[in-house]
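Following: one structure in structure tokens, then a few remarks.
All protein chains but one are shown in place.
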Amino acid sequence: MLKYTLRRVVSGTLVLGIVSAIVFAIFYILPSDPARLACGKSCTPELVARIQVALELDQSLPVQYGRFIKGIFVGRTYLENTDAARECGAPCLGYSYQTDLPVTELLVDRLPATLSIAVGASILWLLIGLSSGILSALRRGTWIDRTSQGFALAAASLQIYFVGLILQFIFVDKLAWLPMPGYTSPFDYPLDWAKQMVLPWVTLAFLLSAIYSRLTRSGMIETMGEDFVRTARAKGLSSRDINLKHVLRAAMTPIVTVFGLDLGSLLGGAVITEYVFNIPGLGKLSTEAVTNLDLPVVTGTVLFAAFFIITANIVVDLLYSALDPKVRLT
Amino acid sequence: MTSVNNPILSVQGLTKHFPGGREGLIGKRDVVQAVDGVNFEVAAGEALGLVGESGCGKSTTGRLITRLLEPTAGTVTFEGQDISHFSNAQMRPIRTQLQMIFQDPYASLNPRHTVGTIVSTPFKINKVTPEGGVKKRVQEILEIVGLNPEHYNRYPHEFSGGQRQRIGIARALALRPKLIVADEPVSALDVSIQAQIINLMKDLQKDFGLTFVFIAHDLAVVRHFAQRVAVMYLGNIVEIADRDTLYATPKHPYTKALLSAVPEADPDATGARERIRLTGDVPNPINPPSGCRFRTRCWKAAEICAIEPPALLQIGKTQVACHFPE
Partner (left out) sequence: MSAFLEVKNLSVAFPTEDGIVQAVDSLSFSVEKGKTLGIVGESGSGKSVTSLAILGLQKGSKARVSGEIWVDGNEIISASEAEVRKLRGKAMSMIFQDALAALHPYYTVGHQIAEAYLVHNDVSKKVAATRAIEMLDRVGIPEPHKRVNDYPHQFSGGMRQRAMIAMALSCNPSLLIADEPTTALDVTVQAQILELLRDLQKEFGTAIILITHDLGVVAETADDVLLMYAGKQIEYGTVRDVLQVPQHPYAWGLLTSIPRLTGDPNLALTAIQGAPPSLISVPSGCAFHPRCTYVDNVGTACTNIIPELIPVSEGKHHSVRCHMSAKVRQDIFANKVEPQL
């Protein structure tokens, strides 16, 4: 188990290295010139050349990449030996000249908002999705099942920007029950934080709970047909015990897997949700960086998202082996 | 080893090891010794039965003979040609001579193809055009195996299990092969259907002079089909003899136990027979017992059995691999 975890961490790190190399290479090949972008309006070819040297863009790709990786571990100083030297402490993921801040600082600054959305929404969608899925499976064919699955189908076909904007129009603009969504620290103003988060949570949970409801329902129904459920009935177990201990227990495994991966990718930035509700999270940061061609930030957000997804994958696989004794991790 | 006259198929030292799981981070990979040093020959026109319990390697042997698998060691000689390591291209002309029938008539037929397509596939793959055209020939074959030739355009799901197995047999017969390897051809069928298929295959063997390697776990079924029988246990052949000798005077303790375990549909016969009950299960082929692989379940086992693997030796009309044959 420990060996397995270790091996997965090593291989995960390797994957991160490869992702960073690819991202790096793409930006290197990209026609846009960072030096030109940094140069401003009153730009001369000489100035561009000087900036290129200052930004170390005159170096070869491997050298630049090597320095970047080294910076992650020991930090580095940008524009060294100039009067505009910028310190970037480890773990340094680059320096954004557009905002004049180290990328790591930007990411750490934006993480709490994304974390708030992801955790809150995931609790909500699990609650709604699982309970409606279980109820549908147990009352298969009744009006409860048909209503909840019809709802789920509708919800799954809607889009965040559509649902989000409509909810915002109703609850913020018309009824004024909620403030404009945004982010305030839950440690300073917990009530404001919650009020501002309600709409992003509900919108995101609305769509995902539909998927989880359908997943739970089909998983439960499939499991109900298994031989071991018949065995449980033949033993004389109550239907409550059969449904909870035997059916749900077996149906949960794939749901846990999907949940881990969903949460992982969400932590890398709930791009559309943050954009729609104008919440300063990682997703918003990456869209901003892409529009402004702030390449160091783009690189940083991509790596950060990759990190979460890879971690989620490892956690899911470990969880899977804990849930299913047939899975032996070697 | 005694050899049969005019062997169409000869198997020498045939071995197949499958990679198993790995121990630890960089540990050695386990090796599943599915088939380990098997020797036998099949004469043209005979039916050799290959019997044994699950995990004995009989199906793997069948797949090695038809070269659906490549042997780890040893040779498969078909009509004088060593085909052990033939490439797919080299196998192509051989495959017209060497066909296989599978156990599961539900899984081995493509549900999206019509019977006509299924049975004519061998012609297309091997680029053979029979006299009178493919369709005519396919309809002839369908008739031979007892199906209505007008069912050419129907799909497998429209047929019962027994009829599907007939389709499988028709496909195997299409190119008029010399040798057919039948892997548990009747074990998935209802009791009342099994006899139909056994009779059909027996007729085909007679009418076309086919050679069969008949793989089954059911000793009674093998007795009604094969003229010679090889008993396998954990990757080895433990006994080969002609049918009458093997069933009347089994020499290997395992053969004896296997025969006595078959339940007979006659309440009187059941009481009269000597009963040998083996204890335990077949050991894991990853780590088979040393020496004689059967010794862990054998009531005759002595010290030598753990040390020395017994060789397959001729005793009377039987070849048997046992230190203490009956």
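Order as written gives the chain letters A and B; numbering starts at 1 within each chain.
Here, a residue touches a chain if its C-beta (ideal position, glycine included) is under 8 Å from a C-beta of that chain, and two chains touch if they have at least 3 such contacts.
Since this is a predicted model, take the numbers as computed values, not measurements.
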Missing chain: touched chains present in the view: A, B
Contact partner of the left-out chain, one of A:Glu105, A:Asp192 or A:Glu226: A:Glu226
Per the touch definition above, residue among B:Ala220, B:Ile286, B:Ala302 or B:Ile315 touching the missing chain: B:Ala220
Absent chain, residues of chain B that touch it: 53-54, 160-163, 190-196, 198-199, 202, 217-221, 223-224, 243, 247, 257-270, 275, 277-279, 281-282
Touching residues (missing chain, whole complex) on chain A: 226-228, 230-238, 246, 249-250, 323-326
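We adopt the following convention: only the chains that are shown with their structure count from here on.
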Centre-to-centre distance between chain B and chain A (centres being mean Cα positions), rounded to whole Å: 54
